[in-house]
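Here you go, one structure.
Just one protein chain is left out here, and the rest sit where they should.
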């Protein structure tokens, strides 16, 4: 069984100086991400969202924590598990639902599906379905910022397999060589599809040594702890801006659901990991653990209000999306 | 100016226990390699060898030293700078000349040119013109040995740029993961075409850290010292066979001539490196320095005899190759 | 035994397994190949019988293809399995610069490179632009690689038996809509580049892969409704192309319909058009292919992007000078996702 190298809920105390409003804002983002994904999870079996969908439930703290430190003009790219970074960068939920439902009002007019989201005005430049591309594209956006002498940074969200592709190696070497202001967000969730990385494909693979061997600053962070994610990525982003150098962060996290689709693996009798393991990791839930911290602070009521509000709002938006129009013949050949 | 991290002719004393015959055999191989390349260098301007040719003069010790430790059934692959590994694996010089001259008797029937040599019966499986391929192909040959439960190993000869390609990263990870018996011979000659690696493309690139980060044993060796090359590659090959694990050796060396063609860069007024630098490195000549060692041992006469014999033989072979037949229409569409 | 019904997917597994039994040089490699679905079930059987001959790998299409080519050059017979044809783009260098040319570049002196590359062509259920492509039109232009697109279990059987024995490399592309196709297992074992899967004198359709399935559905309907009979030539191999058979079919038909499962301009449709027209000036030929745009994800657009049975039906009827107007025919493509 794969265990976390960190203790549960290690520490949120660094967030103590934050105002109540700020703290609730963070929780808002975490819970909102979770709930949107849960709506998709629940609706997916109805066969209305006909597009391969990779849910991020369990990994919310990473995108929320990183994106809290970004500016609207920074550039974000993501791999296939794209919903969370899209949501965290304030991409429209209506457009997300529409995209999944194949509607004209989707973020990509229905042409892209779950793996091709974008919200350019929010800095979410795009997600793609081919492993590694997000890494190269983000580096390219960073190169553009550098050439344009802008102070912005670019960010790539990606997982284990993307890192294995030669593309990532080439890109990291380039970014190191050319001083590209890019943050590499490596979501290490211990699995690629149904392969446990640490037994399988990445058995001898040491990201820290490799990344450092390319001259790039490397950090390892508990990806389920919003406080850690927030402060470490803040540090990284400051570092990038100050030194115009890339930074690579390995976030430890865990995906609860199956690789592609809405179910728990154990419910489908897939045996590449045990129910016990999933249950173990649920104890590291980034949303619940932070909620506990806030409840200890006495924000009980605010939280349940906030949750109810989100639930209602998101459900309404989903219904609206269901009713919105499908793209038709005249849309087929536009924007080629 | 790029300087060697090693002292000149550091030490041949480990070879002292070798018999005279053995020592002269090593010198034979070194001098033979050098002289064959010099014949090509001298004849190339006559425009009879119409194929882009990358001469290895200055780098002889690596292929000679490595190949002395190989068996006929081991598998060698090489990048574009292919003559030396081909010669060291006892590939026919007649076929080499014929190939360069575009003759039917060439090692590839004239279809391949300088970059596509092969001598399968001698274990030289092939060289290719695309950066990185030799690395992947050698790993594949190693995989085949492993699957066939053969005790042989495979070897890849390649330079700086091949190592930069994502292909090398993917391959090294694979070999580490699957316990592939492959020796990676990295000929670090400080340049790729006209780019000084350590100022340019490889400024932040640390092969040792990267290779180790992939769980592979790494050695760094003075590639101009035949004794070092011989013993370190012997050690590596024993290690590979014993542990069924890959080994990566970085050999430090220097290419004397232009990237592609027979001239000295300074003679063509190319300024990416100075004449002074080339002259400095000539003092590390792997052939001359070993010769000095043998002369000190009193093998003067044997050496000049051996050299004369080689000169005569090689020149004759070249003349024979010049006279041999060109491929004709009926050859064009065979072996597609 | 010989009357057993077998599916396309099972046939892949059976063909691979029986060849593995006979030849211990065959092994299977790819990423995600021990994914529980095992490429729509097609690898279940070989995996059960020869788990140790599976080489599951990291994500490294370029490296893996090069490595497997190297193993083939050194005497093995790798089957490089890909869950999508699109991923092969990352391996175009070893495919084109090594596998295609190895034999020729060394004039046969460096051995063969008998790798078998298989890949699934995604279609429908929101696969989108980068999970639904097929590069048969590109691969077919190479000289050193066979390109096969089997339609039926019988094709699968013959293609694998051939590909796993020939000295040349092969690329086998499986359309995702075919894995559940069933057939009685009493078919001929003789390898053929193409086969006539339906005979008729009124029209000839030359097509392959999922195009053959659609053509059958359309032809059956036309036969039932109007008694008009259609010949369907199923091109199992696009490289080499069965020019003899194409010309034989063309000779006997005035009207010919060409149906590609990619967009049509500058592809195999044009090549066949040329072959026919160069020999028979007066044939009436119509071509069908996708629109020249990437595949959209939304279902409503997918339906417009992929030629429906209706589109094929209408054009076939036009060629047959049947005025049907109100007749509707469904497209029977009911793949259920997500992957």
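We just call them A, B and C in the order they show up, numbering each chain from 1.
Quick note on the criterion: a contact is a pair of C-beta atoms (placed from the backbone, for glycine too) under 8 Å apart; a residue touches a chain by one contact, two chains touch by 3 or more.
Since this is a predicted model, take the numbers as computed values, not measurements.
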Which displayed chains the hidden chain touches across the whole complex: A, B, C
Of C:32, C:86 or C:183, the residue in touch with the unshown chain: C:86
Option touching the unshown chain, where C:7, C:44, C:57 or C:130 are the choices: C:130
Which residue of B:102, B:126 or B:142 touches the chain not shown here: B:102
On subunit A, residues whose C-beta touches the chain left out of the figure: 75, 77, 106-112, 116, 118, 120, 125-126, 128, 130, 132-133, 136-145, 147-148, 154, 166-167, 169-171, 173-174, 177-178, 331, 334-336
Sites on subunit B contacted by the missing partner chain, in the whole complex: 47, 49-53, 102-103, 106, 108-116, 128-132, 161-162, 164-166, 192-195, 200-202, 205, 260-261, 270, 272, 326-329, 331-333, 336
Touching residues (missing chain, whole complex) on subunit C: 62, 86, 89-90, 92-93, 96-97, 100-101, 104-105, 128-130, 133, 137-138, 140-141, 143-144, 263, 265-271, 273-274, 277, 281-282, 287, 292-294, 296
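Everything below uses one rule, namely that only the chains that are shown with their structure count from here on.
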Greatest separation from subunit A - chain, by CA centre: B
Interchain centroid distance [CA atoms averaged], subunit A/subunit B, Å: 47
Separation of mean Cα positions, subunit C and subunit B [Å, integer]: 43
Whole-Å gap between the CA centroids of subunit A and subunit C: 37
Multi-partner residues of subunit A (at least 2 other chains): 164-166, 201, 205
Sites on subunit C at which at least two other chains make contact: 57-58, 60, 62-63
